[in-house]
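The complex appears here without one of its protein chains, the remainder shown in place.
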Amino acid sequence: MALSGFFLMFFLVQHLTINTLSVFSEEMFNEVSHFMGTNPLVQFLLQPVLIFAVVFHFVMGMFLEYRNNKARDVSYAYNKPAANSSWMSRNMIISGLTVLAFLVLHFIDFWIPEISTKYVVGDMTGKLADGSFRYYHELHEKFVSPARVVAYVVAFVFLALHLIHGFQSSFQSVGFRKSNNKLLLSRLSYLFAILVPAGFIFVAVFHYVSHNHL
Amino acid sequence: MNKLTFSLNYRKPKSEYKRSEELMICIRYYHKDSENSKARIIKKSTGVKCRLKDWDTDWHKNSNRYPVKSSDPDHERKNKLLIEKVEAFKIYELPAQQKKQDFSTLLKSKVPDGELKNKWTTYKDKINLVNPANKRNIDVIVVGTGLAGGSASATLAELGYNVKTFCYQDSPRRAHSIAAQGGINAAKNYQGDGDSTYRLFYDTVKGGDYRSREANVYRLAEVSANIIDQCVAQGVPFARDYGGLLDNRSFGGVLVSRTFYAKGQTGQQLLLGAYSAMNRQIARGKISMHNRHEMLDVVIVDGKARGIIARNLVTGEIERHSAHAVVLASGGYGNVYFLSTNAMGSNVTAAWKAHKKGAFFANPCYTQIHPTCIPRSGDYQSKLTLMSESLRNDGRIWVPKHMKDVEGLRSGKIKAVDIAEEDRDYYLERRYPAFGNLVPRDVASRAAKERCDAGYGVNQTGEAVFLDFSSAIARYGKEQALLKGLDVNNTSVVTNLGTEIVRSKYGNLFQMYEKIVDENPYKTPMMIYPAVHYTMGGIWVDYNLMTTVPGLYAIGEANFSDHGANRLGASALMQGLADGYFVLPYTIGDYLADDIRTGPISIDSKEFDEAEKLVKERINKLINNNGKNSVDYYHKILGKIMWDKCGMARTEQGLKEAIAEIKQLREDFWNNVSVPGQENEMNTELEKAGRVADFLELGELFAKDALERNESCGGHFREEYSTPEGEAKRDDEKYTYVSAWEYTGQPSDAKLHKEELLFENIEVKVRSYK
Partner (left out) sequence: MNLNLKIWRQKSKKDKGKIVDYPIANVSEHMSFLEMLDVLNEELVSKGEEPVAFDHDCREGIFGMCSLYINGEAHGPDRGVTTCQLHMRKFKDGDTIFIEPFRATALPVIKDLIVDRSSMDRIQQAGGFVSVNTSGNTQDANAIPIPKENADLAFDAATCIGCGACIATCKNSSAMLYVSAKVSQFSLLPQGQVEAKDRVINMVNKMDEEGFGNCTNTGACEVECPKGISLDNISRMNREFLSANFGLKK
């Protein structure tokens, strides 16, 4: 879980960086997107690895949840878990499944059309009919609907909750956390878990707001 | 009753001698201790011979009592020599003989000959061993998994024996040894302060008030160093200094620092060490561990201990287990007092069953009562908690001088801090100006009892005295303030600084106190009261740690051997591990060497049938009794009798009453006790009932032993045998012996056997604290 988690966190940073470009420069965003979308190394090595990581993280998460539930055959009549642990740490499965549900939406929104354009239709140009790159345009158009924006924002809040625990937990699981760095790790965890999803939210909201202006 | 005569040393029937044959003349000493005791005859050769025809059979009727007739040419010289021999015998040997005649010939301590310091080594060299291949065919049962039982199980299994270990707890790690706080003594002399094996031996014998067996104690001191090496090798995390070497602390009653410790949890760490050594053997299949099993009888076949009857506490099943030898490591019997610092389940059952099957019980009356325990808060109290003796280094003990303050405290109108300095009675400092609050455990305990009996107890139950740290806080605070250049007269600064120092020394104890009593001991004085916490008495064992039943061994607190009448701090852990790791595994080989051809012991013999039947009958009796009182009801009454009459101070009158009352209580118990539930299931009340039934028998023997010992020594204090100032008066002349009791059907009928204690390497001195 921790290793796939690390990879996914790394991916999130990368994804956010590119997304943020869209706020600052349409041109740069398009270029980077095109590179990512057509570079064989990214497409045929990193992308499968990423998909594997997502699937692995998800399957292992479900398996863990199953095993862990099985480890207690009779549950307590009265339990007070909030006395000793955070909601985030106990409900990774909920935040995780929410993020997974979001991923389905996200795939429908972006990944499936993208793959279909590139590999089913066979259009590797990344251009629209007018010759300009399609990436920024596609992104921008997605955030017209407030419902989608709300869905994205909610999902990112859950992602934040998932990360608050996931970040520091990963370090604990690989044995990196020690008495002298645990405070730092816990702070970094919050920092990461708030900044990254906030970044995504910012991008989504930015595009929504910019629509209304135009 | 006692006669000194001459006799001829016939080596064949008288009629077969010729009249002219020469025979050796002997001094014949005939002795009877009392009317009922068996006579003993000592014959001693004089080196003088005479012909049969010259022997005067009626010599004692002669006025000069010459046994050689004048027909012997050398009769004058011979008769003169004989008279001289008798006189010499009377002067040099008779006193020793007369003293000795008291002592039992049944109790063979088997202490090897030779110089004290070589005894153990020489003995080990000569002892019989069992060859490794044969060890596989030999089973040993160990009852109990504390330091002694755990370490013995592990070591015996390492040696190759098949070990079956039993404990009533749910895991061997939960034996009461784990609760020991202070530390473990060892003559390592790491501090270079002059410690040695002899010094540890000397301190232990002296601390035990000269009532322990020299050779055993010396051996204990000798192997103590090995214990530390062994434990460190096992990964026991002892405290270390900044150089990475082992740290030591000093304990009461000694002049050197020889106590190794792991914060306040030394017992825990040592027990977990033994537990890990056991785990290794359990994994190898060499120990078969029986958790939640209670031994209910020992089975004796052809005079040898060959197995036990145990109850599976989960299913209630009565099981038979056989072995070539049985080792009891079942701990002490402090719970006979109901309230003690022992674990709730600690019991005498295993030891008592062994006693009833022939093992002599030694010195039951030697009980150690620890002065610094948290007092009882009410009748519901189940258990007393001990706090380390080290608190007395800085705490001052007091009660109010005036009754009105005592009443105020009890009614809650005033608090301890409200009582002015001049209205406080620092009774230890008053009575023992030289030692003050640091008098030995027994003295401190008795002094507290004396004040409380006089009505000055400071809590609701009237059984508590104050242990006050305010002076220490002020003293340390001033010291710190001076060091730091702060205002020495600023009370709050001084108090804060002092509190920090006290916290660093006793923080964990203070925290524990606060958790239990809910008072802040930094601000208000602690309340303490003495409590029973260790029993020096136990099953009698010889040098091999074997009881009077062949093949039955007793180790650790369950035996009587090493602490005499009083145990020094940090010595219990040492003894448990010494017995289990380094003594028993050797000495048991000497016995088992004869068993290599015996083969497996059958559990279908009539002895097993008989033992099982008795165990079942007793359980059925308890279950079907349908009485009206709970087990605890009886245990509490017994505890009160024991505490009031066989506690810190005993009197002849009180002990006699105790014997009668316990007997009566026992009868009442068997008529009116109520044990709900069934025998074939987990039944905690039934477990308790069985244990209390045995305590009700032991208690009586305890009182009988205390009554018999007309002296005060160590953990046994008889008010009649004390100085006017209340100091203990030992009687070495009459009581330098071990009282070993033989069961004959009733605790009150137990028969006393005395083992003489000889001190050849130590001068017997009077303990004094003035």
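As written, the chain order gives the labels A and B, with residue 1 at the start of each chain.
The rule is simple: a contact is a pair of C-beta atoms (placed from the backbone, for glycine too) under 8 Å apart; a residue touches a chain by one contact, two chains touch by 3 or more.
Owing to the predicted nature of the structure, the values given are computational and were not obtained by experimental measurement.
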Residue touching the undisplayed chain, where the options are B:S109, B:S250 or B:Q268: B:Q268
Hidden partner chain, touching residue among B:T5, B:S257, B:N279 or B:S748: B:N279
Hidden partner chain, touching residue among B:P73, B:P132, B:G243 or B:G745: B:G243
Omitted-chain contact residue, chosen from A:S25, A:T38, A:S86 or A:S210: A:S86
Positions on subunit B contacted by the hidden chain, ascending: 151, 154-155, 158, 169-174, 176, 178-179, 188, 190, 223, 226, 228-246, 262-263, 265, 268-269, 272, 275-277, 279-280, 282-283, 289, 291, 314, 341, 343-345, 377-378, 380-383, 385-386, 515-516, 518, 581-582, 585, 628, 630, 632, 674, 676-677, 681-682, 684-685
In subunit A, positions touching the absent partner: 64, 67-68, 70-81, 83-86, 89-90, 92, 165, 168-169, 172-179, 182
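Convention: only the chains that are shown with their structure count from here on.
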Averaged-CA centre spacing for the pair subunit B and subunit A, given as whole angstrom: 69
